[in-house]
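Shown here: the complex without one of its protein chains, the others still in place.
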Amino acid sequence: MFDDRSPIYLQIADGIKNDVLSGALKEDEQVMSTNQYAAFYRINPATAAKGFAQLVDEGVLYKKRGIGMFVSPDAREKLRAARRERFFTEVVDPVLVEAKRIGIGVDEIVRHLGGAR
Amino acid sequence: MIELRDLTVRYGSTVAVDDVSLDLPTGKIYGLLGRNGSGKTSLLSALASYRRPTRGSVRFDGADAFEDPAVMRQTCFVRDTLDVNDAERVRGVLAVAGWLRPGWDQDYADRLLDLFELEPRKRISALSRGQRSAVGAVLGLASRAPLTILDETYLGMDAVARSNFYRELLADYLAHPRTIILSTHLIEEVADLFERVIILDHGRLLLHEETDELRGRGITVTGPADAVEAFAGGHPVLGEQSLGGVRAVTLDWRPEPADVARGEAAGLTFGPVGIQDLFIHLTSPSKRLEAIR
Partner (left out) sequence: MSMHGALFRIYRPIIIPFAAILLTADLLVTGVVVGGNGEIGFSMWLVLAGSAAKYWLLVVGIMLVVMQLRVFLANGRTRHEFLAGAGVFGLIASATFAAVVVLGHALEGAVLDAIGGRGDGYPVLSVGGLLGEFGQVFPETIAYLISGALISAGFYRWRPWIGLVVMIGGAVPAGVADSLLGIDEFGVVPAHLPYAAALALSLAATALAALAFQRVIGDVAIRRTAG
């Protein structure tokens, strides 16, 4: 489930963000408690708690005292906006660099994308 | 809070634990790592008051732990050799724990016996290595001691038994939070359970760190020798290898994504360093060996 490449709490946060983006987690839906999460994925609960705390900090989740944690109403929108911003710098730009390195022109890429549509 | 202050354990002229100071906040799961002979068991023996430190002290909330009944009552130290009467039956060993341990949960012990497929009527002397470890696991978990120390309580267990043990340990910790210290060589198997990792090397404290901080703490960089050198410049090198003009170094450094992108543009490839790899790099004498060559 988790790998050793980066801190698990970041991987947890990323996993939940992806669930929110894909709609697997709906807005105002309750997420697992840190203990449930820790038992399910067999990780230390403090690590899980750190991942959840990060999501609360970023506004993806919100806490209801004594009940649990829920997906923020605007989480999906916010995440989508942030990811869109990063899409060109982190996804498209490296493609263009690689394309240039091996001699593929932008026209060719556009034609390919047109075919995929 | 459990504190080790300038702890030294010496056997004759052999120094097993060398001036270790450690603060262990309670309620966490700790992983104690170290190579054979690094002093893990000696450290744990002093921590559990099985042995009086040669120098220094172990303190629980400020009070010296040695021969303190209240501290002892809260401590459960399970050694790989087990401190039980070998001629006794499994059931008898658990019964003694039940008489003496204030927090003993016999129902839970019975469930664990089932889980590990231990025959209560069998004598300890008739158990296999893995079954002995399982008895240790039952004693350690069902005692519910506020400080539970398990010293390589997995020896001889098969993969299924180990997996059951880790699951039970975590589940019982979640239900009954307490301080648990596990010493192990099977780093990859259990690292996810540790909140903090302590590494001993030649009796000295090498590292005490949040486990998650160690993930992705190091990185391997491979590529043309000069490019690697330029990239690595100044960062602590844990290990290196060369083949022709290609060089691979392991760095104790977590680069920013921009650094990685810059490196990749320069023809370098990057690989992760897991906790076990990091441990190997930090504690292996291969660097010395290379120096001799």
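Going by the order they are written in, the chains are A and B; count residues from 1 in each one.
Keep this in mind: a residue touches a chain if its C-beta (ideal position, glycine included) is under 8 Å from a C-beta of that chain, and two chains touch if they have at least 3 such contacts.
Keep in mind that this is a model prediction, so the values were computed, not measured.
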item: Partners of the unshown chain among those that are drawn; value: B
item: Touch criterion as defined above, residue of B:V15, B:V96 or B:L207 at the omitted chain; value: B:V96
item: Selected residue (touches chain absent from view) among B:R79, B:R167 or B:R204; value: B:R79
item: Interface with the undisplayed chain - residues on chain B; value: 45, 49-52, 66-69, 72-79, 81-86, 95-97, 99-102, 139, 143, 145
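Please note the rule applied: only the chains that are shown with their structure count from here on.
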item: Residues of chain A touching chain B in the complex; value: 2-9, 35, 38-39, 41-47, 50, 94, 97
item: Contacting residues of chain B [partner chain A, same complex]; value: 28-29, 166-167, 170-171, 173-174, 192-195, 211-213, 215-216, 261, 265, 272-277
